[in-house]
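Here the complex is missing one protein chain, while the rest keep their positions.
Our next item is subunit A:
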Amino acid sequence: MGRLWMNTVPQRWHIDMLMITCPWCGPRDESEFTYGGEANIERPTDPEALDDAAWADYLFMRSNPKGWHEEQWCHAHGCRRWFKAERHTVSYAIRRTWPMDEESS
């Protein structure tokens, strides 16, 4: 879970560039999706057992790689399902998308 607050401002003049393949609906324009940050961030099962640093690590720290990045997307204006995608942060190439409950690789 990366997102703390969702952007509800309509951005219809924005040129959406990516072509994203929803695992259920197929390839669609980026404008149909919302972004959900880095994937595979697991919410701690017992947050109160963590010290501030460990909690902050969960809450704020992300890997921010230059290269391939596993992240979450939601087909918000389609089937409304969340899924994972592997996107390259330099070229923006997306080489794989797959349902939330499938293994990463």
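The criterion applied here is as follows: a residue touches a chain if its C-beta (ideal position, glycine included) is under 8 Å from a C-beta of that chain, and two chains touch if they have at least 3 such contacts; residues count from 1.
Assume contacts and distances are computed from a predicted model.
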- [ ] Match the chain absent from this complex view to the correct UniProt protein name in "ABC transporter", "Sarcosine oxidase subunit alpha family protein", "SCO6045-like C-terminal domain-containing protein" or "RNA polymerase ECF family sigma subunit".
- [x] "Sarcosine oxidase subunit alpha family protein"
TODO: Spell out the interface residues on subunit A facing the chain that's missing from view.
DONE: 1, 3-6, 8, 10, 12-13, 15, 17-19, 29, 34, 36, 42-43, 46-48, 50, 52, 55, 59, 72, 74, 76, 80-82, 91-94, 100-101
